[in-house]
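Every protein chain except one is present and positioned as in the full complex.
When the chains are written out, they are named A, B and C in that same order, and each has its own residue count from 1.
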């Protein structure tokens, strides 16, 4: 059907968000009708490994590469070589430093800032917050930390009771929150970097006082915001479907429709259950049929054209 | 002759497999050329050093779980030292980082010797320690690498007397790898120290009774491992231009390649050439999988299956070729 | 003592937890002396050698080398001080070839080669990996490696125990010349023949203490045995046809019947029978196919031709468990092959009880305890360090390998040199035991490297040469010259003063007289 071959490089495997991203890429490639074949390099590796994948994709002579960068700067050389070889390069989810690459990305700093600011407001501008970060040393984590610190600076009376790294692992996060609850340290709010539903579970199991919780728009957590009694919280969108948007952008460029700027930022939204308006939004967003680790925002208006069935089926062209 | 095959048969077989894979690659992608080979060499670089690091200690009868963490620490150290520094400063950074690998590797060895805790536990503990240290050096990926260092793995080496098309098949990264490994390995292999490393891996008690200073030899083996890991860390910084505190997938890959390369995990047997060829094989398999656009979820299955199948095959032929008379 | 001793150790003690391996050992050797170190199994001989050569550290004691107190902390130090040991276990590095092993220890190659030839191995391939070399040859290489650096003191721990007669003979010859050349040798052996042929004096250890130093002279053996064991032991001719007691079922089927057994180039057309209640000896020089014969009968390797019948029914063994199922148990000569060293004596003895799939369930501990202690008692195993077999002395380990099959009540036992490294007292016990087993109707195939044992325990002897059975003797005919001739492949009745006969015979006469 289509005429293009698109290469995809991703360096985290087995994580719900990333799996959704890959499925969005496949679904979008299929829905666009312009893609003959996807060539996906999807494994757990580092920047050097991603360079290897990108170069393999160059060897495979793809028309465009959509990449979720392991690191903004670390794959610069590979992207440069791709551009030189006449391949369109689009980075999703995170920016890259290579100037020739196009970027369509979630704004990680803004993601953290938005959630943290809402949380601190809920806490009445004072009190202790349990700060549950992602993986130590990951660049998305340090971007989010910037946003969190920015919000913290705006609320001088809010203190971080404890800072932990969950490694974006459910089990680790749960053990951490349980240990922390056992210390009996009073807290007024919990900010999580997307490992959210196990936290609410832990609060419920331990019959601990419910405090406001900020998480991401993962299906599990959104469901909890709608159903768990006494839970006040907010889900900040971090659509994995950005992958589909990346494919769309790449196709546009291949078709000669270059965007005005190299960088397109998708700004996060915040859905809370403290107000009626927010509740309604959450209700409509909830999707219990999705895996609890999958973000519910499975599409991005203007950028993706596939149906829910298509992304859930997770099939690309030719499959 | 038969002894050559008994000793080197596995390496020769691996090499044949590598050649076969190159042919396959060329069939899949007729345009596969010298530039792509250069990419392969660059991809191999960090793995090869990780594998060299693992090989030394495995031959000495140990195992080093801290290889990848050591690479991360040396990589971030190099990247943060070179960040904003002059090009010449890198001339100091490189030896500094190598010395650091050597010393930390020796520390592994010293801890094993002094605490008498099994090496697998000591290096596991050191994995956490080194990872932690890497995080303290750089909390997030960052830093920089000197331009001349980055250039040292890009392009090819003009060899006088060779035609241009042949030069194109001599990527700098490959030359760098071969030179670094040979400078360290060949003199070692020929020295009494090298024999001692094999000896303690083969039978520690017999080695001790043969007058080998077991503790010192073990420490040196780990120090060398640290040195190779530092080279691996440097090559990470050089190829990416940054340092990342989270270790890459080099630990398990190194163990797998060591075994594929014909080095017995019990120690005392094998050499460096086999594991290095194994690294090329494994990287080339990945290239082929990408070229073939195989479903990424299936690639994990294929990589695992290849690993298991090759090792099973090796076990099978050893079982078959065991001379009839020998008591098993 | 007029000359100053080269090596002088006094008051050496070593404890392993509650076990005192050495309490108060002393040893003094002047230059040019071949000095025997004797003692029962577990007396502490090996421990003393290890201490003298820096392989382990003593808890107490004073060691002077050439009158000076040197700091010998490792075998490397000992080597520099001129002390070179050949330990009870081979210490070549298994994965290195012989040449690399030499380089590792800084041994000059040419003298080594010369010694190897001298010691009776004309065609050693120096690039061969040590792992592929038979144990007996390895022991000789170990010795050659020590000799090549011309040490002042050579310490040989049961050097000859694993050697066939032809190699042992060469070793004795070479060692004697060392003494003549002014070097000292400390020589550990349980074989009096060797001691009397070779040594000038002997230090006797009992329970970790030196109980006496004697000059070797004819008739001294009894005194030494007395000192070693604390009591006098009866040296009986156990082989006094105990088989007569049980009327071997006349015309009954043989227990084991081997016909035309073939194994590659190693075994050729081997045929013999083993009856119930019979002990059949196998005598051979090193490497004549006896290892393969035993391995084939034990199910460890598959023969390439011929048949094996058990109780008249043909069998094919593909795994030792098949042989065990048929009631045939194998006791290898090398105990490290047979023992789980970190496990207890009890578990080692009870190991065959759990082997079959059907026996994987719960163990009846009390019954096991009874059976195991019965076997321990019968072999008089010194169980002071029974928590781990590796802490037993070499001889006691050897006993455990036999005790296992006594406990399992095996009907046929293939013993490959079972008295290797066992002291005289225990040897007598083992001979008695084998005869008793035969008396109970069991059958034993018994390979030995000591001719004397043939006469002590066997009913018949088969001699193997070049993979063939060259002769069969009844015990009455099996005198040493006859055996030796056959072992060298000479036809019966041929007159030749071959090999060891000329050398050792007087000594063995002396022993027989005692």
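Quick note on the criterion: contacts are C-beta pairs under 8 Å (C-beta built on N, C-alpha and C of every residue); 3 or more make two chains touch, one makes a residue touch a chain.
Keep in mind that, in the parts below, contacts and distances are computed from a predicted model.
Among the names given as "Sarcosine oxidase subunit gamma", "Molybdopterin synthase catalytic subunit", "Succinyl-CoA--3-ketoacid-CoA transferase" or "ABC transporter permease", UniProt records the absent chain under the name "ABC transporter permease".
Partner chains of the missing chain, restricted to those shown and counted over the full complex, are A, B, C.
The residue touching the chain not shown here, chosen from C:115, C:192, C:330 or C:447, is C:330. Residues touching the missing chain, restricted to subunit C, are 13, 15, 17-20, 23, 59-60, 298, 300, 319-321, 324-325, 330, 332, 336-343, 347-348, 350-357, 359-363, 365, 384, 404 (touch as defined at the top). As for the chain not pictured, it touches subunit A at residues 13-16, 19, 23, 136, 162, 164-165, 167, 169-172, 174-176, 178-185, 197-198, 201, 205-206, 220, 288-294, 312-314. Mapped onto subunit B, the footprint of the missing chain covers residues 111, 115-118, 120-122, 124-136, 139, 252, 255-256, 259, 265, 295, 297-305, 307-308, 311-312, 315-316, 318-319.
Please note the rule applied: only the chains that are shown with their structure count from here on.
Subunit A and subunit C have CA centres that are 72 Å apart. Annotation for subunit A: no residues touch 2 or more other chains.
Against subunit B, in their complex, subunit C makes its touches with residues 55, 74-76, 79, 85, 87, 89-96, 100-101, 103-106, 127, 132, 263-266, 291-292, 295, 300-301, 304.
Interface residues of subunit B, counted against subunit C in their complex, comprise 3, 192, 195-196, 198-199, 201-203, 205-213, 268-269, 323-328.
Every residue of subunit A that touches subunit B in the complex is listed here, in rising order: 5, 13, 22, 37-49, 51-53, 55-61, 70-77, 135-139, 141-142, 319.
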